[in-house]
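One chain of protein is taken out of this complex; the other chains stay put.
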Amino acid sequence: MISLPSYLFISFLLFVAGMFVMIARKNIVAILLGIELILNSAALNFVAYTKFVNNNLDGHIMSLFIIVIAAAEAAVGLAIVIRFYQLRESVHIDDATQLQS
Amino acid sequence: MNSTIVSYLSQFEGYQKFVSMASSFLGSNASGYITFLVFFLGAFVIVNVMALIGGLGTYAERKISADLQMRQGPNRVGPYGILQFLADGVKMIMKEDIIPSASDKFMFTLAPLLALLGVLATFAVIPFSSGLMLSDLNVGVFYLIGVSSLVGVGVFLAGYSSNSKWSMLGGMRGASQIISYEVPVTLSILSIVLLAGGMSFGTLVNAQSGFPHEWFILHNPFTFIGFFVYFIGALAETNRAPFDLPEAESELVSGYHTEYTGMRFAFFALAEYMEVFVVCGVAAALFLGGYKVPFDLGDGAFFTHTLHLPEFIGKNIGQVLELGSFFTKTLVLYYIVIWIRWTLPRLRVDQLMTLCWKYLTPIALFNLVGCAFWMYYFEGKSLYVLLFKSAAHAAGAGH
Amino acid sequence: MFEQILFLLSATATIGFTVAVVGTNNLMHACMYLLGTLFGVAGLYATIGADFLAATQIVVYAGGVVILMLFAIMLTGGAEDKKNRFGIEKIPSMGSTKTYIVAGASVLIIAMIVLKMTANIHTANKDLAVASTGNESTVFNIGSLLLTDHILAFEISSILLLGALVGAAIIARPKRN
Partner (left out) sequence: MASHGLDVYMPIIILMAFAVIMIVGALLVGRILRPHNPNALKESAYECGEEPIGIAWSNFNVRFYVVSLIFIIFDVEGALMFPVAAVFKKFASIGLGAPVFASFVLFILILFSGVIYCWKKGDFDWVKSYRIPSSK
């Protein structure tokens, strides 16, 4: 039961859900939330392949750095959202049409 | 060797016999079920004992504060009022459960659950003794840091979901305070991990020994400062006075649990008192030798070999001594926490942030570098060993 | 036995909470469901023997990213539902029918492509599943790898974090005028 395809399937579901959230939502914070789901699915894939295919720990290192980058991305992304909100009083993605405030 | 409660029990013949008996009774290998049963019973006992300690904590708090202020304290229910917490519990459960109509009901229910979940899940790795440790995770301390940060989410949610201004202010303050002080706490734990060479509580405790000079607090000057950094940070993380800004009565009514009544409020209080025990236990395990007993009495070899007691009894006497050692250290720290609460005035928010980011975090980083240097330069030998060696060397040279 | 139970619990939590994240229309609730998903993924890591990654997932996500997101939601008007001075809804609805249709269609296309690409992995499963070994701790191996093979990535990640810290602080800090 616990085999590579089961992990890949969960990872696939996470990816699809993240994709759906990213496209369907209009709130920038919700879009960042979808990105977190996608990054998680990628990290899960790395660990699953590491376990079932090549059995060294490089996939773990990769997932560790994915988590690091996800945290950095969330920090910077949410900072941009907050700045955007201060300027335009909105977190609607369609309002973000100008590069300069 | 992972020293969980199951591996401790499985070294006795009776347990093995019981497992094989159950296996033949069930017709299949029963060790999995027995393991589950042992863990379940162990977790049940630990949760109940901790809830009792949490309850007694409220009693102790009131009694000690009364003592410090030359009052009587609770003295009606039971001898010396010791059953006061039961009366409080009964009162809490009889109280009407009010959910504010403007609140977010789902979050309002979720918040105490997260706070309690964050505390209860840490009990899995607390080393009560070498045998009574539910699971010796390889990432023990790291796991504990992660799970206990759920309490911060719970506090924030409690403040958010109530839709009351006092609660919201308390929740924001509480969450930012908890996450801020997690930084110096993590860094001081990191320096101990560096010296012990492992993250599991088994490794961390076994790197120390029974006597104070073998504890990590007296290992080198950096860990000595690190203990105080950890302790101050842990005080702030549990929202205890002098860091009780999230629930500052004189400013925020009751902070993040202003709108909570009855059992929901009781769970926040219980989670807080249990978390105080957890951070005191971690301080005892990391810095004060944990469950170690002087002269290695804890492993029971003395009782079986010198006093010729049966192995089962000898080992269990050792375990009881270890439990006593751990609980003594933890409860002394618990007393100090209460003592500090009733002695020091509350900080202001800006002082809180200044203390965390301008003092504790740089000090903790400096400690970490210092411990790394100590590890590299002195190969991790403790100050005592170094001094003793140099003294012996000087004495040898003198002759 | 317990391996299966842990896997089933984690997988159920992951999938269930992910569906909830997709389904809910309340951003705060979505954040909480995301917390559940992340815990489920941590459980999945635990079942593959990646104990350190499971703990990292809990520390970084449960303690860090989720709180950061909750703060950001509060700082961008919380759940308050009103129009701003441009007449735009301050907090937009989580999506409209149009976006749901577009998202559904693109997800379906991606799903078909991915399933087509990975169709043979199910048949190749027999060769793949043999490589799994015991569940020894990964902490020391990860530490050793970080200090030997991946030392450059380790150091550069600190520069990345420094950049993220400085950049995000500059962006979020209100300008003094």
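Letters A, B and C mark the chains as written, and numbering starts fresh at 1 in each.
To be clear about the criterion, a contact is a pair of C-beta atoms (placed from the backbone, for glycine too) under 8 Å apart; a residue touches a chain by one contact, two chains touch by 3 or more.
Just so it is clear, the structure is predicted and the values come from calculations on it, not from any experiment.
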item: Among shown chains, those touching the left-out chain; value: A, B, C
item: Touch criterion as defined above, residue of B:21, B:52, B:332 or B:349 at the omitted chain; value: B:349
item: Touching residue (missing chain; options B:123, B:216, B:302 or B:327); value: B:123
item: Contact footprint on chain A, counting only the chain that is left out; value: 64, 67-68, 71-72, 74-75, 78-79, 82, 86
item: Interface residues of chain B (partner: the chain not displayed); value: 2, 4, 6-7, 10, 16, 19, 31-32, 35-36, 39-40, 42-44, 47, 93-103, 109, 112-113, 116-117, 120-121, 123-124, 134-137, 139, 142, 145, 160, 162-168, 172, 175-176, 179-180, 182-183, 186-187, 190-191, 193-199, 253, 258-259, 262-264, 266-267, 349-350, 352-354, 357-358, 361-362, 365, 368-369, 372-373, 375-377, 379-380
item: Touch list for chain C against the chain that is not drawn; value: 2-3, 6, 9, 43, 46-47, 49, 52, 56, 59-60, 63-65, 67-68, 71-72, 74-80, 134-136, 139-140, 142-144, 146-147, 151, 154-155, 157-159, 161-162, 164-166, 168-169, 172-177
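Just so it is clear, only the chains that are shown with their structure count from here on.
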item: Mutual neighbours - chains that touch chain A and chain B alike; value: C
item: Most remote chain, CA-based centroid, reference being chain B; value: A
item: Chain pair, B-C or A-C, that carries the greater number of C-beta contacts; value: A-C
item: Computed distance of Cα centres, chain B from chain A, in Å; value: 34
item: Between chain C and chain B, distance of the C-alpha-averaged centres to the nearest whole Å; value: 29
item: Rounded Å distance between chain A and chain C, as computed from the means of their C-alpha atoms; value: 5
item: Where chain B touches two or more other chains at once, by residue number; value: none
item: Sequence positions of chain A contacting 2 or more other chains; value: none
item: For the chain A and chain C complex, residues of the former touching the latter; value: 1-8, 10, 12-17, 19-27, 29-30, 32-33, 36-37, 40, 43-44, 47-48, 50-55, 57-58, 60-61, 63-65, 67-72, 74-76, 78-83, 85-86, 88-93, 95
item: Residue ranges of chain C in contact with chain B within the complex; value: 1-2, 26, 28-29, 32, 35, 51-52, 54-56, 58-59, 62-64, 66-67, 70-71, 74, 78-79, 137-139
item: Residues of chain C that touch chain A when the two form their complex; value: 3-4, 7, 11, 14-15, 18-19, 21-22, 27, 30-31, 34, 37-38, 41, 44-45, 47-50, 52-53, 56-57, 60-61, 64-65, 68-69, 71-73, 75-77, 84-86, 88-96, 99-100, 102-104, 106-107, 110-111, 114-115, 118, 121-122, 125, 128-129, 131-133, 138, 141-142, 145-146, 149-150, 153, 157, 160-161, 163-165, 167-169, 171-172, 174
